[in-house]
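Heads up, one of the protein chains got dropped from this complex, but the rest are sitting where they should.
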Amino acid sequence: MLKQMISVPESAYMYWKETVRQMNHIGVGSLIIIGIISFFTGAVTAVQFAYQLSGSYFPPYLLGFVIRDSMIIELAPTLSCLVLAGKVGSNMASELGTMRISEQIDALEVMGVNSTAYLVAPKIFAALIIVPPLIIISAFLGVYGGLLAAVNYGIAQEMFEKGLLYMFDPFNVVIMLVKAYVFAFLIATVSCYQGFYVKGGALDIGKASTRAVVFSSILVVLFDYLIAVVMT
Amino acid sequence: MYWRESMRQMNSIGIESIPIVAVVALFIGAVTAVQFAYQVQDFAVPMYYIGFIVRDSMIIEMAPTITCMILAGKVGSNMASELGNMRITEQIDALEIMGVNTSSYLVGTKLVAGLITIPMLIILAALLGIVGGLLAVVLSDLMPLGVYERGLHLFFVPFNVKMMMIKGFVFAFILSTVACYHGYHVKGGAIQIGEASTKAVVHSNILILLSDYVIAEILL
Partner (left out) sequence: MIEVKNIKKHFGDKKVLKGISTVFEAGKANLIIGTSGSGKTVFMKCLVGLLEPNDGAILYDGENFSQMTKKERKSIRRKIGMLFQGSALFDSMTVEENVLFPLNMFTDWSTKEKMDRVNFCLERVNLVGANDKYPGEISGGMMKRVGIARSIVLNPKYLFCDEPNSGLDPQTSLLIDELLTDITKEYNITTIINTHDMNSVMGMGEKVVFLHQGYKDWEGSNKDILQSKNQLLNDFIFASDFLKALRKGIDNVG
């Protein structure tokens, strides 16, 4: 009745399925929050820059330029990833922590599944695939939020749009994407590490997920600075 | 009783968050300085403007908003999972049976502690952000210390500090209430605690940025 089993190596399909599940988890779950946050970040930045620069000799069309570049270089990647550290990072840590405490990881090990490869690798991989598009969306929505807020503040739309097209440097997009990949990697690895090695009970899962948020946030801003120094 | 619990909360919200708030603020200040210098390098903007920009960005926006978003991730998720754990292990029910008013004992004390400590953390963040900008420009030889300092004194508007404090209190209130709400009303088991703490983070981040915009609109 039972065919020759246990001959095939662990099926690659299962790894892919887990990766897709994680991509869905990270991406779809975070789209709304990233969208809303980026929109308002752009809006706030516009209002505040307009205020900060009023009275100085910047021409008003520069607002569009400043918003565009701030979103691309700094706000879209860094702010989004700080938010993702809070959401996705704590999620990964508590998911793995729960699996550790309830012996699901041991169950995988006993089956002969390489639990690190099966649980951690798809999370890192999924983060690397999904986070950069989220950041790109974030940049666009931020600029759009800035535009609406600027118009609301009394700056002509054509002025803002002129600024948006002013002196566009594609290299800034490269900086943004580098940041996106680095941050995604940091958040996923730090959070998985914290969750995977949980010991104790339910309270320790909470602690691990707090540590995941704290350490990944710190690393994100640290690498933000390093990338800024190296690339600009 | 209430006072002791508030002190305990102030310790866990305030003191234990100092390191992360400090590190994040230092680097945010540094990044703001480095990137602003890069962004305006093609314009005839005087170098000392960097000090001015870092100071104002930190006070108006970065210190209150980024600090509170980080705290939503750390403190907010912590409050939610602490209360959630108490809920599912029936500790809250046990307190109720003893006749303790759990919402004021558990939630009220957290709210008070948040309202007291978080604005202080924001002031700390603003100061350290400015220091971070200073270190970054001096370390990367962008300009001498004196020039940066000159920018720091330029066009200082005390009103901005007031705005920072208003943001601080509003965000602290949002963060504590949202987190406590999600934690207090957990149903189920360990997984639901995790979900509650994620919801706490997500909802407070969204509300913080929303009110950030509203405050900027009204006050500016």
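Per-chain numbering from 1; labels A and B assigned in written order.
Going forward, contacts are C-beta pairs under 8 Å (C-beta built on N, C-alpha and C of every residue); 3 or more make two chains touch, one makes a residue touch a chain.
What you see is a predicted model; the values in this text were computed from it and never measured.
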Touching residue (missing chain; options A:113, A:159, A:178 or A:222): A:113
Interface with the unshown chain - residue positions in subunit B: 188-189, 191
Touching residues on subunit A - with respect to the absent chain: 2-3, 5-6, 8, 10-11, 13-14, 21, 95, 98-99, 102-104, 106-107, 109-114
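Here is the rule we use: only the chains that are shown with their structure count from here on.
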Interfacial residue positions of subunit B with respect to subunit A in the complex: 20, 23-24, 27-28, 30-32, 34-35, 38-39, 42, 53, 56-57, 60-61, 65-66, 69-70, 72-74, 77-78, 81-82, 85, 89, 136, 140, 155, 190-191, 193-194, 197-198, 201-202, 205-206, 209-210, 212-213, 216-217, 220
Subunit A - residues contacting subunit B, complex: 33, 36-37, 40-41, 43-45, 47-48, 50-52, 55, 66, 69-70, 73-74, 78-79, 82-83, 85-87, 89-91, 94-95, 98, 101-102, 149, 152, 167, 202-203, 205-206, 209-210, 213-214, 217-218, 221-222, 224-225, 228-229, 232
